[in-house]
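Only a single protein chain was left out; the remaining protein chains are all shown in position.
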Amino acid sequence: MPPDTKRRGSTADKGTSRENGTAQAGAPHSSRLSREQLLELYYWMRLTRTLEERLVALYRQTKVVGGLFRSLGQEADSVGSAFALERRDILSPLIRNLGSMLVKGAEPLEILRQYMAKADSPTRGRELNIHFGDTERGFIGQISPLGDMVPVMAGVTLTFRMRGQDRVGLVYVGDGATSTGAFHEGINFAAVQRCPLVVVIENNGYAYSTPTSKQTAARQFIDKAIGYGVPGEQADGNDVLAVYDVTKRAVDRARRGEGVSIIELMTYRRKGHAEHDNQSYVPPGEIDRWERENDPLTRYIARLVDEFGFSPAEIEGVDERARRVIDEATDVAERSGPPAALDALTGVYLDPPAAQPLWFREGVAKVVDQHERPEGWGTFSTHDGEGH
Amino acid sequence: MPPDTKRRGSTADKGTSRENGTAQAGAPHSSRLSREQLLELYYWMRLTRTLEERLVALYRQTKVVGGLFRSLGQEADSVGSAFALERRDILSPLIRNLGSMLVKGAEPLEILRQYMAKADSPTRGRELNIHFGDTERGFIGQISPLGDMVPVMAGVTLTFRMRGQDRVGLVYVGDGATSTGAFHEGINFAAVQRCPLVVVIENNGYAYSTPTSKQTAARQFIDKAIGYGVPGEQADGNDVLAVYDVTKRAVDRARRGEGVSIIELMTYRRKGHAEHDNQSYVPPGEIDRWERENDPLTRYIARLVDEFGFSPAEIEGVDERARRVIDEATDVAERSGPPAALDALTGVYLDPPAAQPLWFREGVAKVVDQHERPEGWGTFSTHDGEGH
Amino acid sequence: MAEITYLEAIREALFEEMERDENVFCIGEDIGAYGGAFKVTDGLFTKFGEQRVIDSPISEVGIVGAAAGAAHMGMRPVVEMQFIDFIANAYDMLTNYVATSRYRADLACPMVVRGPSGGYVRGGPFHSQNPEAGFVHTPGLKVVYPATAEDAKGLMKAAIRDDDCVLFFEHKYLYRRIKAEMPAGDHVVPIGKARIAREGRDLSIITYAATVWKALEAAEQLEKDDGLSVEVVDLRSLSPLDDEAIQATVRKTNRALIVHEDTRTGGLAGEITARINESSFAWLDAPVLRVTAHDVPLPYAPSLEDFVLPQTGDIVRAARALAAY
Partner (left out) sequence: MAEITYLEAIREALFEEMERDENVFCIGEDIGAYGGAFKVTDGLFTKFGEQRVIDSPISEVGIVGAAAGAAHMGMRPVVEMQFIDFIANAYDMLTNYVATSRYRADLACPMVVRGPSGGYVRGGPFHSQNPEAGFVHTPGLKVVYPATAEDAKGLMKAAIRDDDCVLFFEHKYLYRRIKAEMPAGDHVVPIGKARIAREGRDLSIITYAATVWKALEAAEQLEKDDGLSVEVVDLRSLSPLDDEAIQATVRKTNRALIVHEDTRTGGLAGEITARINESSFAWLDAPVLRVTAHDVPLPYAPSLEDFVLPQTGDIVRAARALAAY
């Protein structure tokens, strides 16, 4: 097993955060959260899990097009970190940050439509799963090549700084993505430019099948912070309040003009890289132990009840609400159909608005007439009528 | 001026090295150098400087094709580090590591022919200046894109490790090149694989016109070491013995199977990025101060005389020898001519051995006949005689 | 001998070459114990150990560069891109360092970069690409893209033995859909030689990779419905291109249709058209036509992907127009 997963096991001191380079703030911000907010955090985590469970069901019914990616056991890191942002802030999620997107206002209906490649999905069937964004609501769609979103978010936050806006950006990278050149160039640039950017490294023990020990020789990822001249803090990623606190501190530093922070969230990927992955490479017992001893929802429920005095009924109320939301969203999502073929040709550029259907396409003559450039480039049809 | 150049000025404690991550060895290796070796170190530095001065003269006579890159004031870092390697070891130089190449057996004649793009230059006029290599003598030719040699040297040293050879690799990167993704991916990979590789970061204060303060927010480059899980040591790059010692320690670690080390050599680029650069961006006085107070040859001469008891005559003897070598090499170099045009088409692949001269070339019919594939691809000549 | 899939054929080639030459080793993300995202290297780790089947960090620049360094030292690295789309990250290292290394420094760089390529699998814009054009454009690189299991094995062996860098594109749609019996013995398919996939007289379809199969389907249909005799040329090697084969088929049928899955503008069909034009203009009875993908990023919804990519019906319609010209 990766040497550091043991270190990161349930024995990890919970709710605290180890520091590296910065001074710890006073009373944790989480102590100032209202009861509503405390319960809201639980709602987002539950909603994430319920939605993913629904997606598994749809996947088994082959209604999902393409792969399915789970964040089971990592809900706290997504939700707690996104919760530390203001509405005007922008984050860039990764494949396992469904929770962050929900917190930022992504609708379960959108997620379901995306996974089922529906015509009315946010990307109209162009991109997969949770690869979509909305700058209004404050999240930017990722692309598959790992690390690329770090430079992009450096530019987003550079703009905040240049315009003197009171806005912060947050970008997620996995343990594996830290090995990419894009991660390095992006964070170094952001650090030099003192961009208000929080870089959250989700250390979930694996990159696909690769344990962290084969990804880096560093003891921990926050050890990279000093090399970029930025503060680094590590926290228990399965303690939603600890995640919220460590992120909030970084966000506040960014707001104060102190630039970039690196946060390492210690968590664990309980499911395979994607549903197809049988996790044969995982040492026996490791997954069970994390499930048994370190499930972020179980842990948070215990605190809600024991520490904050919520009643089991209140908790179940939230579970019920999440279930209802997902049920309704699923019904609606299933109703809509696939995108129309011709839509594939629109919006590569603002100008021209659409590419030309190629001349050899069935009934293309009819289609071509509907377009503004019947004499399209590179089409056999241009020099005479043949082929129609 | 870059904040750290002041720190790095002549006031820097000379001959010592600040540590980060490793235990300092006992008596410095340099104390075990013979008198011949001590003088040899001086010879290589002097040879480097004399050769570059000769190149400047040739450049002014427009006999140099392309730009001219100087290492004035950095001779100690190249020579001292390369001197710590064995003949079987391999290094990858950068544009300012002429000294390292000379130590590794590159001939001044080769350098002069390269700069003048002669037919009998090591690359037969294909590549510029000191962009050439010889795996036999133990140096590999760089390419312009910065950082790329780090992954390449990771692979070279991975091979040493896989074959169980007692060989070490050394790769130079500038302060600027540390910002590249290639640097990051290469060193991280080498660290994980525990390749016997020494990464020398030459911190000469500038990347072209860009001061180190705009290159990174880190206080110093060895702060990057812990983020890769490798030892890092910083040394006075203008003290040839300190450079030799710090490099030798890293080389020994690599030989012992302890993998990668990062070394930061503090030095200063007294000339512009290339001869054409007027250094307008350099704060007044900075260059003079370094020349006056921190010239690596002046400093070493003082030590040779005061500390090691060499006579001024012995020193002058070396200067004289260097001058003679360069004079002779220049005479020979100037004699040879430019490469033959047709040679441009050979050796892109081992098979086919040569590309086809295109049909529209003057007298190509004749040329084509000399080649094994008169009916070459993409030539108008193939379908009939026209065009000849 | 039993039939094996296109994917198994690649694995068999890797296996045999690693047994034959201890300098051959594999490197890539998740290729070790896990056997790779598509299980191409499955079993190699157990057989050859972690020294020769190296799980790497997520560093395409790093591993391609490291492969080059190892190749300089006499090794024969085979680098896996988990999806060929990520070869874009190593574009500088491949086109600037690797491709020029023999030419500028007389430094051999025998290595293979391989990976799952191509669409028709609902992979979306970043798991379906066909990036061959940018590399065929680069002197110093060789590029192959097999369509059959036999060629997948034979070309992989040739690629590993080649003294220069060979990019080996594997079509993931074919991985498990295509099966064949392997020729006995040390089966090596020379790089640079095309294959006549079907003999014909009336027109030539010149293509490669997955669309070879669509072209063959189209040829069937054209024979049945139109009585057209269609020749199908499977290029196999994209760099170098087999000009003799292209010239021969065009001069034989006097009509050429180039088909590829890649987008249209700047795709290989342009280069091939130019070469036909230069070498055989006098033999052409009709313009050289192209059936390609539309010029858009590849969308993921089935209805969109199917529209964007070339289909058998497109080839049939284009061939009819060409025959009728």
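Order of writing sets the chain letters: A, B and C. Residues in each chain are counted from 1.
The definition used in the following text is that a contact is a pair of C-beta atoms (placed from the backbone, for glycine too) under 8 Å apart; a residue touches a chain by one contact, two chains touch by 3 or more.
As the structure is a prediction and not an experimental result, all values here were calculated from the model.
Q: Would you list the chains present here that the left-out chain is in contact with?
A: A, B, C
Q: Taking the full complex into account, find the residue in C:Lys153, C:Arg290 or C:Arg317 that is in contact with the omitted chain.
A: C:Arg290
Q: Considering the whole complex, which of B:Pro28, B:Gly80, B:Gly99 or B:Gly125 touches the chain not shown?
A: B:Gly125
Q: Which one touches the absent chain: C:Val136, C:Ala215 or C:Val259?
A: Candidates C:Val136, C:Ala215 or C:Val259; residue touching the omitted chain: C:Val136.
Q: Of C:Asn23, C:Thr41 or C:Ser239, which sits in contact with the chain we cannot see?
A: In the full complex, the listed residue that touches the missing chain is C:Ser239.
Q: Spell out the interface residues on chain A facing the chain that's missing from view.
A: 123, 126-127, 131-133, 135, 140-141, 143-145, 148, 150-160, 162, 181-182, 185-186, 188-190, 192-193, 347-352, 355, 375, 377-380, 382-384
Q: Given the full complex, what residues of chain B touch the hidden partner chain?
A: That gives, for chain B, the contact residues 65-66, 117-119, 124-128, 131, 143-147, 176-177, 179-182, 207-210, 214-216, 280-281, 338-345, 348, 355, 357-358, 360-362, 378, 380, 383, 386-387.
Q: What residue numbers in chain C mark contact with the hidden partner chain?
A: Interface with the chain not displayed, on the chain C side: 85-86, 88-89, 91-92, 95-96, 99-100, 103-104, 125-126, 133-134, 136-140, 239, 241, 263, 265-275, 277-278, 281, 286-290, 295-297, 299.
Convention: only the chains that are shown with their structure count from here on.
Q: Name the chain whose C-alpha centroid is most distant from the C-alpha centroid of chain C.
A: B
Q: How many angstrom lie between the CA centroids of chain A and chain C, rounded to a whole number?
A: Each chain's C-alpha centroid was found; their separation is 34 Å.
Q: Which whole number of Å gives the spacing of the CA centres of chain A and chain B?
A: 43
Q: In chain C, what residues contact two or more other chains?
A: Residue numbers touching two or more other chains: 56-57, 59, 61-62.
Q: For chain B, write out the residues touching at least two other chains, lowest number first.
A: Expected reply: 181-182, 185, 188-189, 192.
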